[in-house]
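Quick notes on the structure that follows.
Omission of a single protein chain aside, the complex is shown with its protein chains in their original locations.
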Amino acid sequence: MATISFRGVGKRYRNGVAAVHGLDLEIAHQEFLVLLGPSGCGKSTTLNMIAGLEEITEGVLRFDDQVMNNVPAHKRDVAMVFQSYALYPHKTVFENIAFGLRMRRTPEAELRRRVLDAAERLEITPLLERLPGQLSGGQRQRVALGRAMVRRPAVFLMDEPLSNLDASLRIAMRAQIRHLHAQMRTTFVYVTHDQAEALTLADRIVVMRDGAIQQIGTPDDIYERPQTVFVASFLGSPAINLLEGELTSEDGGLVFRRGALAIPLPPERAARIGRVAREVVLGLRAEDVGGRDSGPTLDGRVDTVMPAGSDLFIGLKVEGLDVFVRVDKQARISEGERVSLPLVGNRLHLFDRASGRSLDEAA
Amino acid sequence: MSEPVRLAPPTLPRLLRGAGLAVASLVLLLYVLGPVCWLLSSSLQTEREIVSIPPHWIPEAPTLRNFEAIVATGLGRPLPTAGPDPASGGFIPSTAANLLPAMLNSLVVAVSIVALNLLVAVPAAYALAKIRFRGRQAALYGILATRVVPDIALVVPFFLVIRKLGLLDTLFSLIVTYLAVTVPFSVFILTSFFEQLPDDLDKAARVDGCSRVQVLLRVFLPLARPALVAVGLFAFLSSWNEFLLALMFTQTAASQTLPIIVASFTSDFTVSFSFLNAAGVLAVVPPVVLAVLFERHIVSGLTAGAVKG
Partner (left out) sequence: MQVAAPLVSHDERAASGLLLPLGVVLIGVTLIPIAYSFWTSLYALNLRRPRLVPFVGLDNYGAVLSSPAFIAAVARTASFTVMAVTAVSVIALLVALLLNQEFPGRRVLSACLLIPWAIPSVANGLMWKWIYDANYGALNGLLLQLGVIQHGMIWLGDPSRTLPLIANAFVWKEVPLAAILLLVNLKAIPADLHAAARVDGAPAWQRFRHVTLPALRPGFTLVAVYEAMVAVRHFDLFFLLTEGGPGNVSDVVAWRVYVETFRNLNFGLGAAMAYILALATLLMSYGFIRALAQRV
C-alpha cells in the first residue's frame, strides 16, 4: 500500500514555464485527498505526475520509500479515471474493464471473476457485451470506474470524473465514490475545480493556484480557517464577501475601518494579531451574520432581496461595496431599507492586503 | 388544426438549376473520362480501323487481338496470326513479351512499398503524434523538407551510389528509393490521424500497463484502419506510377517496371497504334480500379493534408 510523498517537486517545460513548483505534500495511506483549484493551477499536472504521465523536472516523488521519478507509467501500480472516461472504442465493456488485468497477465479465471464482480457492484452487468459508443454518459462513467476498480491498485486517481455529468447524477455519484473509497480502502487522489465536491468527498483538501500549494487541510480547516484570500474566496457558496479597509488600534483594542464602517474586534483576536494600522481585507461569509444583538454590526442599505427556497439572501450596499448575506427566512426586509446586522467577531476573517495571507496564521 | 402539406411546385429556377447541373456534370464527365475512353477504344480497334479518318469513336469491329498478343508473348508463346493485314505499317514488337514480366515487377515493387511504408511510417507517426520529445518540431519540418527536393535532383546522387554498390538494374534499388520518396507523405497522413485520436486514450492505456509500443499495437492500430488503407493506396499508386527513377535505375527486363516498357513503345515509331493503346490500358487498369473502389479513403487521406495545411 502506498503513502505518496512529494518533496520539492516541480515540472518545468522546455520553454521555462513551470506548471508546478515547490510541491511538498505527504499523502497518507488510504486517505481521500482532493486537489482543488481553478483551471491551470497545476492540479491535473500533479495527478499526472503520480500516474507517471508527466515527467518530474525537480524534486523527488516517492511511493512509500521507493523513488518513482523515473519509473514509467506502465510500471506503476496506479489506476486512473479520466474526465473523458477514455474508454477503448473498439473493445466491449467487458474487455475495457479487463484490459489492465490482461496487461498484467492475470489468470483468466481470476480475471473473469473480478470483472463480473466489479460490473455487479456498479450495476452494469447487462452492458458487458456492448461497445462504449452504445452507452450513455453515466454508463460510460461507471465503466471507467470499473476499469480502475478491478485493478485493486495501490493508488486510485480521478481527474474530474464527474464534470461531464448532469447535476443530479453528479451528486448521486459523489456518494458512490465515497462508498467506493470505504470499500476499497486504498489511497484516493481526486482532482476537481468544484469546491462543493471537494468539501463533501475529501479527508483532506489541497488548494492549488498557479502551480503552487495554497493550503492543505481538512475541509473544516480549509473552510473555517483559510490561510489566504484566495482560499477563502475559492471555497464557499456564495463566495465570501471581501471588504478592503484598515486595521487601527483604538482604546486598547483593534478596529476594522472602512469609511464610516467600524467593526471592533474581540479582545482575544486583537491579542493574537499584534501590529496595527495595517491595510487589510476583511472576509465575511454570507452565513456569518446573526448572533447576539450586542456587539459589532454591519450597517448598510438593502440593494436586493433574493429569496432562494430554503434561504433568504440580501444584497447590501456597504461603503460602496456589494455584500451578500444570508438572513433568517422569516425576516421582513425590503429594498432601500437601512439595516444593521449583528456580526460574530470571531467569525470574521482578516487578511493582510498586500500578501493576501491570513493575519491569524502566525498564531 | 394543421394545414395540409403542399409540395413545392417545380419552379423555373429549380428546373434551370437541374438542367445546369446536368450539363456541367456531363462536361466534367467528358473531360475526365473522354481521353481514357479514347485510349480504351483505340486499344480495341484493328490496325486498319485505327488509322481511319475521321477516327471511329466507337470501334466498329472491336477486337481483343492486342491483348491476346500481350498475354501470348508474355507467356512465351508465339504471336497469334493476325486477321486482316494492317493497312499501314505497324506491328507488335518482340519486346511486347516484356509487358507481363514488367507488370509483375511493378506489382512486386508496389506491394513491397506498401508493406515497408506501413512498417516504417506507423511507429514514427505514433511517436510524432503522441510523444512530446525534444526536437519533435524539427523532426516534422525535416520529414516534410525531404520532399521538397525534386526527384530529378535525387536522381544524380542515387544513380552514382547505386552504381557504386552494383545495384543497378535490380528491384532492390527501386524499392529502397521509392520507400524514401513515399514515406514522408505516409507519415504525414498517419500523424494527422493519430493526432485526432484522444490523448486520454493513450494515457489510459499506459496507466493500464502498456508500454508505448503496446499502446500503439493494442489501442491505436486497431482504430487506424481507414488511415492505413489510405496510406497503402497512396504507396501502391505512387509506386506503380513512378517513372523517372525507374528509367534511371533499370536497364533490362529483369527489373524494368511497367511504365518503362510502355514508354519504350511510345518512342518506337514502328509499333502498331492499337497495340500501343492496349499497353496503355494495361498500365491504367489497376490504378483506376483501386481509385474508383477506394475513392472515400483516398479523398479522406488527401483532405487530411488539406485540413492541416
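Per-chain numbering from 1; labels A and B assigned in written order.
In this text, a residue touches a chain if its C-beta (ideal position, glycine included) is under 8 Å from a C-beta of that chain, and two chains touch if they have at least 3 such contacts.
Here the structure is a predicted model, which is why all the values come from computation and not from measurement.
Kindly state which of the options B:L104, B:V161 or B:A254 is in contact with the chain not pictured.
From the options B:L104, B:V161 or B:A254, the contact with the absent chain belongs to B:V161.
In the full complex, which of B:I92, B:V109, B:A235 or B:V262 touches the chain missing from this view?
For the chain that is not drawn, the touching residue is B:V262.
Considering the entire assembly, which residues of chain A contact the chain that has been omitted?
7, 55-60, 67, 69-70, 72
For chain B, which positions touch the chain that isn't shown here?
18, 21, 24-25, 28-29, 31-33, 35-36, 38-39, 42, 50-55, 119-121, 123-124, 126-128, 131-134, 137, 139-146, 148-161, 176-177, 179-180, 183-184, 187-188, 191-192, 195, 211-213, 216, 237, 240-241, 243-244, 247-248, 258-260, 262-263, 266-267, 273, 276-277, 279-280, 283-284, 287-288, 290-292, 295, 298-299, 302-303, 306-309
One rule holds for everything that comes next: only the chains that are shown with their structure count from here on.
Could you tell me the distance, in whole angstrom, between the mean C-alpha positions of chain A and chain B?
58
Can you list the residues on chain A that touch chain B in the complex?
Interface residues on the chain A side: 14, 48, 51-53, 72-74, 76, 78-80, 82-84, 86-90, 99-100, 103-104, 147, 151, 157.
Please name which positions on chain B make contact with chain A in the complex.
Going through chain B, the ones touching chain A are 134, 198, 200-201, 203-211, 214, 219, 222-223.
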